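Attaching a single structure in structure tokens format; questions to follow.
Complex shown without one protein chain; remaining protein chains in place.
Showing subunit A:
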């Protein structure tokens, strides 16, 4: 659109003003640029990082096994946490005071104590409950196992993470359920839908929109928190790195290598979360579902 054609149509000429200058931004940008240059220089020239050493181990069997265990633990903890968390959230919302206070007590304990401490307890679970059995409560047991044999390090790590995660997921899911307009439940009831159908088909799918973003955050922190199961001990990624540098004494290279793996995994998770969010925002906000990437509008000619 040129000014001429606009004038011909009787429109005033488009405004061409001198943009406001932002000297502060230029100074800040220069500072950041220098810092970035220093960092890159450090990455390339520093001897402490020992890229060669990292390359030697990053796809070694031990490290890959650690990565696999990290992934498995994350998946198990999140799936178990979401399932148990849903049950706890529904208990919390129940009209039965016994159910809702049991759920409250659970959250109070697992959110009120550090995960690391909980995992240490799981590591020593055998001394807390020497045996596990199936039978009548306070009565005879049909079968008894030694806890030490039943609860392996993997199971202890998984259970520890699941039970802790469920407490946080319960609150996220409860908030999601409460965010759904009451009219939705009424409409579903008025159509003759049962409580289960209303929850499964109407309320939870809509609650997902509120549940998924914080759950994505939970999954990310969970992926990193799996490193705490070294307390049990169980050999996931960080513990494997530790095991390696215990013999080679190359501490920093192994930890940086672990960081690279964590960054790769978390990047993959962020991509997955993006698609999940898009799926569950169906029908909400005309633009939200159609728009893949957000368009950023730049200020008109700023600074140039």
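Observations on the structure shown:
Everything that follows uses one rule, which is that contacts are C-beta pairs under 8 Å (C-beta built on N, C-alpha and C of every residue); 3 or more make two chains touch, one makes a residue touch a chain; residues count from 1.
Here is the rule we go by: contacts and distances are computed from a predicted model.
For the chain that is left out, the UniProt protein name among "Glutamate/aspartate transport system ATP-binding protein", "Alpha-D-ribose 1-methylphosphonate 5-phosphate C-P lyase", "NADH-quinone oxidoreductase subunit K" or "ABC-type polar-amino-acid transporter" is "ABC-type polar-amino-acid transporter". Contact with the omitted chain, checked across A:184, A:217 or A:248, is made by A:184.
Considering the full assembly, A:202 is the residue among A:202, A:222 or A:237 that touches the omitted chain. From the options A:97, A:137 or A:192, the residue with contact to the chain not on display is A:192. Interface residues of subunit A facing the missing partner chain: 181, 183-184, 186-195, 197, 201-202, 205-206, 280, 282-286.
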